[in-house]
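Pasting in a structure now, in structure tokens, and then I'll have a few things to ask.
Yeah, one chain of the complex is gone here, protein chain that is, but the others are all in their spots.
Chain nomenclature is as follows: A and B, assigned in order of appearance, with residue numbering initiated at 1 for each chain independently.
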Amino acid sequence: MKSLIKKFAQIPGPSGYENQIRAAVRAEVEPCANEVIVDALGNLIVRWGEKGPDGLRMMLSAHLDEIGVIATHVDKKGFVRFAGLGGVHPAYCVGGHVRFLNGTRGVISFEKESGLKKMPSLDKLFIDVGATSPGDCPVGVGDVAVFARKYQELGEKIVTKALDDRIGVVVLVEALRQLHEENLDSPHELYFVFSTQEEVGLRGAGTSAYHINPDLGLSVDVTSTGDTPKGSKMEVRLGEGPAIKVRDGGMLSDPRVVDWMVSTAEEHEIPCQLEILKGGTTDARAIQVTRAGVPVGCLSVPCRYVHSPSEMVDYGDVEDSVRLLVALLSDQVPQLEGEE
Amino acid sequence: MPETLELLKKLISAPGLSGYEGPVSQLVAEAWEAITDELQTSRVGSLQGLQCGTGTDPRPKILLATHMDAIGLMVSGYAGDCLRVTSVGGVDHRVLPGQSVTVHGREDLPGLVAQPPANLIPGGDKKKPVAMQYLLVDVGLNAEELRQKVRVGDLISFAQEPLEMGENTVAGHSLDNRVSVVALTLALEDLRDRSHAWDVWAVATAQEEETMAGAKTSAYDLRPELAVAVDVTFGEGPGAPKHKAYPLGEGVTLGWGPTVHPVLHAEFKKIAQELEIPFALEPLPRRSGTDADALQLSTVGIPTMVVSIPLRYMHTPVEMVSLKDIKRAGRLLAEFVARLPLDYMDTLTWKESVSLS
Partner (left out) sequence: MLEIGQEQLELLERLTNACAVSGDEGAVRKIVLDEVEEYVDELQVDALGNVLALCRGEGDGERLKVMVAAHMDEVGFMLTADEKKGLYRFARVGGLDPRQLVGKALWVGAERIPGVIGAKPIHFTKKKERQNAISLESLRIDVGPENGSKIKVGDRATFATQFTRLGKSIRAKALDDRFGVATLIELVKHAPQNIDLLTAFTVQEEVGLRGAWVAAYALDPDLGFALDSTPARDFLPWNDEEENVTYNTRLGAGPAIYTTDARTISDPRLIKHLITTAEELDLPYQLRQPGGGGTDAGAIHRQRAGVPSVTVSVPARYLHSAASLARMADWEATLALVHAALGRLGAGIMQFAD
């Protein structure tokens, strides 16, 4: 699984430009799938299993895209101005490396006018790609780039860019593979959705949920932690197991889904934590309000430094996330029975 | 009158925070059981009650939406023998210190919101309000008992008892928007005894205070031809600018703006005038901030109306309302529905000018 994390995290896939990562994921999942679709917004939708009498049509969503930048202007001296694609924070930009989809590399610096004391806003930042004029600049308005950072293992921890949400993508791929290769029984018709444009507003998840019309939805994404110096007082820590989301900044999980996830974790003795995230949200929000409504939950992989180029997860948490997801998908969903 | 008051007191005494409307939904279902032909719970927890019309099948349908979810708090973590909290819906942290609350843990636990001393808070200032993240809830248990009985994600409701303030005035928490649920109930009772051509879907919606998930999904599910949202609006009183607030007990408001279909507005106005139900025009220049915003945008679009009941001190535990206005809203709704001819949709067109008559 580590090699898959490394491979997926390194492939660029900023919001709206998920072609390369989609192709890579498709190659991994195709052998396991009953059906593979790429829809109008570029979501990769993989169907697996048949709906049994006690089963549900279930949508599982992990987003393909990562935050990135888009060039807005090349100035007379060849410096590239840019805007964020998704939640890009200036604090994580300065001194960083980016790679454009056309292969051009660049470094980010900032207008020195206001000095070093105050964090400059994004429009005071620029990318230096080594050009001297618009004429020799290999980047133009509208070109997109991702942050560059190599893959590293620090003990049990894994650090690289784009773990938000390539780690969720890996968890879905791995769960699908286990279900398929180990011939596990599932009463459900499962749709593994590798969604697009999550970082700019859950856009792919909303349209794919409409297409699938599921009985239940789960997103698999990262969540922040409360275990760093003077960090937020959040009851989620790295290495203490997958987090089961109760609420985040944009959604309240369906309480029945939360109970089902917690009791499944307890039954299989998988460590887990309850999550309340104050800012941010996931694909589950978009799924919940689709059509006549969908009961949703979210399985979160705890992750430090989210939206920085050095996102960090614990490998044990990742393994437990896969175990929990497989356990959830292999069995009936008791709480939703009897629903009209 | 006494029944209206009793129902209202009962509804505001039941927990039912956004996303967790079960307990209040149960009570609404009891109230609607005898006055609807069918009751169902939507996939996100809205209660949908059908009262069949007398027109020939297939009949047009009107959706009447009142949200039943309430604002409150949620446990986000532990701080020794106290709890950290976050809000569900829009809660002003400045009204919290000293509030009595109920923590819905493994059992219901009475407690209160504690304001920690300034010197224990980063950048604490005795004169400044304490931010939500630093406020605590104390239920009087020791740290160990607390962890056994309360877990992250448990809900916290305001414990303020309903206050009767004379014959027609009530104060308490969650009046936003349980008052409208009561108004809708009155309308259903009224319509039960009258002939109406249209089917009526009464919906006590879920999650209005968070995502409008209830209104969005019920409108999609039920596909009504028309929709009306009933909610509360600002009552004239301390803190509410006079030009944006409406006096308590002096009638309902009829919304006017992009969310509202001008012909529906005119129809409600006409009926109110005929029945001598006092009302005020409420300009909603951009959006309504009610379920109507979601209802209107469902599928191919739904002509939508907004009726509101003035309420003082919105989103505090001592919201205040007049029972008279609740009844007026109920009567107006019932009358509008009862008068709808089967071919109403053929007459509902856009004119060149949508100016008020």
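By our rule, a contact is a pair of C-beta atoms (placed from the backbone, for glycine too) under 8 Å apart; a residue touches a chain by one contact, two chains touch by 3 or more.
Quick caveat, the model's predicted, so the values are computed rather than measured.
Only one residue in the set A:Arg81, A:His180 or A:Arg237 touches the chain that does not appear here, and it is A:Arg81. One of A:Pro12, A:Gly42 or A:Gly217 touches the chain omitted from the figure, and that residue is A:Gly42. Interface residues of subunit B with the unshown chain, by the touch rule above, are 243-244, 256-259, 261, 281, 283, 285-287, 296-303, 349-356.
Interface residues of subunit A with the unshown chain, by the touch rule above, are 15-17, 19-20, 22-23, 26, 38-43, 70-73, 75-76, 81, 83, 85, 123, 140-142, 197, 200-201, 203-204, 206-208, 210-211.
Just so it is clear, only the chains that are shown with their structure count from here on.
On subunit A, the positions that touch subunit B within their shared complex are 226, 232-235, 246-247, 250-255, 258, 274-276, 278, 285, 288-289, 291-295, 339-340.
Every residue of subunit B that touches subunit A in the complex is listed here, in rising order: 18-20, 40-44, 74, 76-79, 84, 86, 88, 133, 151-153, 207, 210-214, 216-218, 220-221.
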